[in-house]
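Please read through the structure below; I'll follow up with questions.
A single protein chain has been omitted; all remaining protein chains appear in their positions.
On to chain A.
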Amino acid sequence: MTYRMLLTLAAVVAVPASAQDVRSGSLTVTSPWSRATAPRATVGAGFLTIRNGDAQADRLVSVTSPRAERVEIHAMSMKNGVMRMRPLANGVTVPPQRATTLAPGGNHLMLMGLKAPLKAGERVPVTLRFARAGLVTTQLVVGSAGAAAPMGSHEGHH
């Protein structure tokens, strides 16, 4: 867990300049990724980091993707060994001058009603709607089914 948190921190600090990083005003979305889904799967997850360089907070309000019937913003928690997942009705707030990461074990995008399974190596477009920054479109890079981090980082695969 600590290792993962460190990696998340590192990702936030280093901001790898990948082709998927997109900027809208003072908002930057980096390292968007997903996991391959099973042939018959109808749901998939999406993870990314949002940096808010503005002096005011912003909020990820809703998400859409041409690959899914709908995309929800979910929270996941683990308490006493029990996993719970709930939709975040008010989305995710990004405080001013801060970054928020949607990552395994926590908040995530939930692609529901997938029109086709997500395959490792492909890119899945998603459009994020922010309360202040407006629409930001990026592409989730699909990793393996059990990937714990975006492709290119080294966690989980030795």
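The rule is simple: contacts are C-beta pairs under 8 Å (C-beta built on N, C-alpha and C of every residue); 3 or more make two chains touch, one makes a residue touch a chain; residues count from 1.
Definition applied: contacts and distances are computed from a predicted model.
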Expected UniProt protein name for the omitted chain (select from "Acetolactate synthase small subunit", "Acyl carrier protein", "ABC-2 type transport system ATP-binding protein" or "Thioredoxin domain-containing protein") would be "Thioredoxin domain-containing protein"
Spell out the interface residues on chain A facing the chain that's missing from view.
1, 35-45, 70, 72, 76, 78, 81-87, 89, 104-105, 108, 110, 112, 144-148
